[in-house]
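Note that one protein chain of the assembly has been removed; the remaining protein chains are unaltered in position.
Our next item is subunit A:
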Amino acid sequence: MSGRKKTLLKVIILGDSGVGKTSLMQQFVNNKFSHQYKATIGADFLTKDITIDGNKQVTLQIWDTAGQERFQSLGVAFYRGADCCVLCYDVTNEKSLNNLSSWKDEFLVQSNVSNPQDFPFIIIGNKIDVDENKKISSLSKKLNNITNNQLGGLNYPVFETSAKDAINVESAFEVVAKMALQQEELNDANGNDVSDDYNDAINIHLEGDSGNCAC
């Protein structure tokens, strides 16, 4: 056994094409913004080491994906093992908001997570730097409607960000990291529980046998 590796948390960013997934990732990982990002083909990822709650060192592995619908057929390979899923929309694009639940469903189908009911999702509305009049009208009402009716009223954290002006990006990903760590610990616990139970069962049996002998 090699030494224990730093906890690796896998985060998937999903959302319609052009909502700013690449920009969000770049802003968080490299603290930069550019107008010159190209459309993402396939998938790409970056990693960042961060500290959670002042003492837990983790590596976030953030996957940026292609937003065009047809690319979902390639997604299977990397959704698996995800610890948190970020659902993005563009605050100026109502369609991208309406598609959040399809992205969630898509993720759950492809990732095959063990706890779809309480798997950590987070919602990010990007591009709040744009003029107020360009934003979706009565956004909060529509967003509420979607979280309540389509996303199962599960109170997913919602952040409004600007990848361009670095507003709220850091705090959103802090929450992402915390949620991902929780999920990872939960998975570990579940995984260990299963094997522990199994081991215990054997141990009890063995202990019983050997106990008898020893006595």
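The working rule: a residue touches a chain if its C-beta (ideal position, glycine included) is under 8 Å from a C-beta of that chain, and two chains touch if they have at least 3 such contacts; residues count from 1.
Keep this in mind: contacts and distances are computed from a predicted model.
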Complex member absent from the view - protein name from UniProt, among "Glucosamine-6-phosphate isomerase", "Trafficking protein particle complex subunit", "Mitochondrial import inner membrane translocase subunit" or "GTPase-activating protein GYP3": "GTPase-activating protein GYP3"
Which of A:Asp44, A:Glu106 or A:Glu174 contacts the chain that the document leaves out: A:Asp44
Touch criterion as defined above, residue of A:Val130, A:Ile146 or A:Ala166 at the omitted chain: A:Val130
Positions on subunit A contacted by the hidden chain, ascending: 2, 5, 17-18, 20, 23, 34-45, 61, 66, 68, 70-71, 73-74, 76-78, 80-81, 92-93, 127, 129-130, 134, 164
